[in-house]
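These notes are about the structure you will find just below.
All protein chains but one are shown at their positions in the complex.
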Amino acid sequence: MSNNYDQISRSARARRTAVRTITYVLLTFWALMVLFPYYWMLLTSVKGYGTYNAEYVPAFFTLTPTLENYVSAFSEVPLARYFLNTVVFTVVTTGLMMVVIVPAAFAFARLEFKGRDLVFSLFLALMMIPNELVIITNYQTITGWGLRNSFPGLILPSVTSVFYIYLLRENFAQIPDELYSAAKVDGTSDFKYLTRVMMPICRPTIITIVILKVIECWNSYVWPRLVTDDPAFFLVSGGIQEIRENGFGRENIPAMMAAVVVISVPLIALFLIFRNKVMAGVSRGGIKG
Amino acid sequence: MKVVLQNLTKVFPSRDKKSKDDVIAVNDFNFEIPDGKLIGLLGPSGCGKSTALNLISGLLRPTSGKVFFGDDDVTDLPPENRGVGLVFQSYALYPHLTVRQNIMFPLQNLKGTARLSREEIDRRVLEAAKLVQIEGLMERKPGEMSGGQQQRVAIARAVVKMPRVLLLDEPLSNLDARLRLQTREEIRRIQRDTGITTVFVTHDQEEAMSISDMIVVMKDGVVHQIGKPQQVYDDPVNLFVSKFLGTPPINVFEGRVKGGALFIGDERVLDVPGAPDGPVWAGIRPEGFIPQADGPFTCALSGVEVMGRDVSVVCRHPACASAQIRAIVSSEIRLPEGATSVRFSLKPHKVFLFERDGEARIRLAGAKG
Partner (left out) sequence: MNKENNLKGWLYLLPALLFLGFFMVYPLVDVFVYSFEEGYNSASQTFFGVGLYNYAYVLHDPYFLQALKNTFILVIITVPLSTVIALVISVGLNSIAPLKKLYQTVYFLPYVTNTLAVGLVFMILFKKTAYTDGLANLVLAWFGRGPVDFIDGPYWAKMFVLCFYTIWVVLPFKILILTSALAGVNQDYYNAAKVDGTSAWRIFYKITLPMISPMIFYLVITGFIGAFKAYSDAVALFGTNLNAAEMNTIVGYVYDMLYGDSGGYPSYASAAAIILFAVVFTITMINLSISKKNVHY
C-alpha cells in the first residue's frame, strides 16, 4: 500500500514538473514572437546602408553598429516635425476632451434637470455607432469649412467620446449622495464640488481615460490621413507612410527603421514607466477599436 | 480512518521581501484524530487552523513533518489521491451547475476501475441529497438558494464520494445566528450517521464545544491544549485557553499567593494549598462566584442583568484585568436593594491560577487533573 502511495506521489511530482516546463516553453516562445519585430527594428536601424544591402541572407546581429541612420532620420525627412505635430495633436485633443466630458459626466451623474434621462439614453445609443459611419460627413464638413491641413481640422472631430463620458459618469455616480449633501450644507458650489471632491475621488478613472486617449491619439491614422495631404501637418502614422513611399529613396530600409524606432520609443517608455496604470486602465476601459 | 499529524510544520516565506521574518503558520503539530470522531480545530483568526486543515487535505505541502491516514503516509500524496472531502467557508459551489450537477461532480471524476455507472451515480447523489435534506432542490442553481441551503449542498458534495476524512473550513461563518445553530446540529447528525472522521475549523468556541468529540485549541501556530470540550473548559493548561473558552469569558485578576492563600487586592479570597508564593493571574469562571453576605471577596456593584434562568451580576474591581466582572448566579439569590458593593465566596474548582510570566497553569496540591 505504502509503495503504491510513493509511486503516486512521484508520478504526480513528475507531471507537475512536465506541465510547468511546457508552460514556460510556450510562454517564452510567444514572448520571443512579440519581441522579435522590436529586435529586428533596432538591429536594422543600426546597420549601415551598405552593410544592410550587402546581406542577401539577413544577419541576426551586427558587429559594426552605426548611428548614421538616426542622423538621416532627423535630417532627410521632417521626422521632428511629425513628432511635434503628434505631440500637439495628442495634448490638445486630450485636454479639450477632458474639458468637454467632465462637465457632461457630472451633469448626468449629479445634477437633476428636465430631460436628463432621455438625453442620457440617446447618448448610450450613440455608443453603438461606429466611427466609420460618421467619418464621411465629417470629412465633407471639415473640407467645407476649409479646415483641411490644419490643427482644428485634425482635432475637432476627435474631441468627444461617448464612451468616456459613460465611463466617467458611472464612476461619478458611485460617490455617495451624502457627500454631495454635506458639501451643499457647507455652501460648496456645484463647480467646486466637482473639482474639489468628485475629480480627486475619481482620479484613477480620469487617469485611465487620459491614458487611453493618449494611446489612441498617438496611433491615430485614418482621420489624419483623410484631412491632411500636406506633410507639414502629418502625424507620426502618416509620417511613416510618407517615409515608406517617398522618403529616403525606397530602399533605404535602415533609415526607415531608425525613424520607426524613434516614433515607437515615447509610447513604449511611457508604458514601461506607468505599466500598472496603463494595464489596469486598458482592462477597466475594456475597449479597442 | 484515523489521522495522525507528526511534527507537522508549515512555514510561509515572508511576503515582504526586505524582512526575513518567515511566518510559521503551523508549528510542530503532534496529535492523533481517532477514527470516526468529530474534532474541532479552534483558535482566533490567523492562528493557522486553516493552514493545518489544508495540510491534511493536501492542498498545502508541509515544510517538515508527516501526515498519516491510518497507517499510510500521505504526506507527499496530492489531494486527489487522499480521498478527503472538503467544505469551504465560501462553499465554492460551481455557480453554473445545478445542485445535482454540483453533487455529481466528484463522482464523475472517478476513472478506471473506480468508475461508476450512471445508475450508481444517480443513486449516490440522491442518497447524499437526502442525507442533507435537499432532495427537493436538485435542479436549482446555487445562486437561487439561501446560504443554509448552499451549505447543505456543499456538505453533500463533500460526502458523496464517501471520503475517508471530511474537512470543514469555518463552514458556519457565513450563516446568520439562527441558521448557524440549526446547521451545526445538522453537521453533528450527518457526522454520526456517516461515521466519517471529521475535522471542523472554527474561531467560535461555543460552536466547537457544542458539537466536537474533541477540541484542539491553538494560537499562533502552536497547539495549546487537546481534549474533550468539557475537560478543556474545566482544566485549562494556560491563561489563553482559559480565556478563549466560555461565554461570558473568564474573569482575570492580578493576584498574589502568600502562605498558601490567594490574595486579590488586600483580601484573602481563597485557600490555594501548594501554590508557591508570588504574583499570579487568577482566573475565575463567571459561575464560580457565590454571593454571600460574609464572603471574603468584595466588588463594587455596577448592575444586575436578569436573563431568565440566570442572573448576571456585573461588578468592578481595581485588580481585574478587564473593566467589568461578570458573575452568573442563580436567580433565586436576591441582592439587597440599593447596594453599592457585593461580597462573594468562590468555588475552588472554578478558580485557576496562572504564572504571571509565561501564563502557564499553577497546579494545586490535591486538586484533580
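Read from first to last, the chains carry the letters A and B; within each, the first residue is number 1.
The rule is simple: contacts are C-beta pairs under 8 Å (C-beta built on N, C-alpha and C of every residue); 3 or more make two chains touch, one makes a residue touch a chain.
Please read all numbers here as calculations on a predicted model, not as lab measurements.
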Shown chains touched by the chain that is not drawn here: A, B
Residue of A:Ala14, A:Leu111, A:Ala173 or A:Ala232 touching the missing chain in the full complex: A:Leu111
Chain B residues that touch the omitted chain in the full complex: 57-59, 78-82, 84-86, 88-90, 92, 94-96, 105-106, 109-111, 141, 143, 157, 161
Touching residues (missing chain, whole complex) on chain A: 19-20, 23-24, 26-27, 30-31, 33-35, 37-38, 40-41, 44, 53, 55-58, 99-101, 103-104, 106-108, 111-114, 116, 119, 123, 126, 129-130, 132-141, 156-157, 159-160, 162, 165, 190, 215, 218-219, 221-222, 225-226, 236-237, 240-241, 244-245, 251, 253, 256-257, 260, 263-264, 267-268, 270-272, 275, 278-279, 282-283, 286-289
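In this text, only the chains that are shown with their structure count from here on.
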Inter-chain centre distance, chain A versus chain B - centres from mean C-alpha coordinates, in Å: 55
Touching residues on chain B, where the partner in the complex is chain A: 71-74, 76-78, 81
Contact footprint of chain B on chain A as seen in their complex: 1-2, 5-6, 8-9, 12-13
